[in-house]
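Before any comments, here is the structure.
Only one protein chain is missing; all other protein chains are in place.
Now for subunit A:
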Amino acid sequence: MSNTQQAWSARVPEPLASERVELKARKVSFAWEETPLHWIPDDPFATHTINVLHLLLPAGERWFVHVYKQILPYIKDEQLRADVIGFIGQEAMHSQAHDEVLPHLREQGLDPTPYTAQVDWFFEKLLGDRTLPPGKARKWWLLERIALIAAIEHYTAFLGDWVLNAEELDRRGADPTMLDLLRWHGAEEVEHRSVAFELFMHLDGSYKRRVRTWGLAFTALVFLWQRGTRFFMENDPTLDDGRASFKEFFDRGRQGVLPTAGAMARSIPRYLARAYHPSQEGSTEQAVAYLASSPAALAAEAREKGAA
């Protein structure tokens, strides 16, 4: 870890020990036949805004796994190593689970392939392993991606915490299978929210890099997300003139079916604070409690017992 920053700043990232939990992948499975196209009833905009997750996560989380597999030899801390190994399996399952939603969208007349093929390019090519000389350059590119993942994980933890608490979705009668997918995923994101950041601090921890990669990750997320929502709205076969607008986004935030713009804005300075540590926000207890009642997670547990 870089000590330079500790030397001139008394405020250093302090993990909360109570928020630590052992990480393991769960073999979940979701059947999508019963899920309607607009799984938040009568709200295509909110449905599609959340659906963008299915566009970004299969390729994105596959990329996390790809990068993390390469970083294992550099980890000198056994506890962190165990966390990273648990993290990899959870991310691999997230990627698989969201990927299985895509054929279901296609069957309902909303083919996501033109968009996901671009997201594939983004993660496989633009952010993939580049032809670099071994040594410094290659290590730099690896660290840069580790820092990007830490920044993205700040947002996945934010969204995970949001969806675990988004009671308005239940009140609107959102599809239970989709809610379980989102909350199982959200709960695991909250469970492992410290891993990416701790890994980044362990390997590098440079504050300049944290800020730079946050800027990149945030810009990319906003760009890809609004583009994804527009893509879905314009191609939804049931909408005559589907459009997405920021005004609708703010409205849904106020109603509680999407995160509010204010909460998102407030999360920015938190990540950029020198004393930030992901364990300071979100609740592991809540995440673990959800996983103890999630139909998919319970089925996964039964499956594990059944196989033994």
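Everything below uses one rule, namely that a residue touches a chain if its C-beta (ideal position, glycine included) is under 8 Å from a C-beta of that chain, and two chains touch if they have at least 3 such contacts; residues count from 1.
Methods note: contacts and distances are computed from a predicted model.
**Student:** When one chain of this assembly is omitted, its UniProt record names it as which of these: "Polysaccharide deacetylase", "2Fe-2S iron-sulfur cluster binding domain-containing protein", "Branched-chain amino acid transport system permease protein" or "Cysteine desulfurase IscS"?
**Tutor:** Answer from the UniProt record of the missing subunit chain: "2Fe-2S iron-sulfur cluster binding domain-containing protein".
**Student:** Out of A:W39, A:W214, A:F231 or A:Y290, point to the residue that touches the absent chain in the complete complex.
**Tutor:** Selected residue, touching the omitted chain: A:F231.
**Student:** Quick one: say which of A:E14, A:D77 or A:E304 touches the chain that got left out.
**Tutor:** Of all options in A:E14, A:D77 or A:E304, contact with the hidden chain holds for A:E304.
**Student:** Quick one: which of A:F30, A:F249 or A:Y290 touches the chain that's been left out?
**Tutor:** Residue touching the absent chain, from the options given: A:F30.
**Student:** Mind pulling the subunit A residues that touch the left-out chain?
**Tutor:** Residues of subunit A in contact with the hidden chain: 24-25, 27, 29-34, 55, 58-59, 62, 65, 68-69, 72-73, 85-86, 88-90, 92-93, 96, 99-100, 102-103, 106, 112-122, 124-125, 227, 230-231, 234, 298-308.
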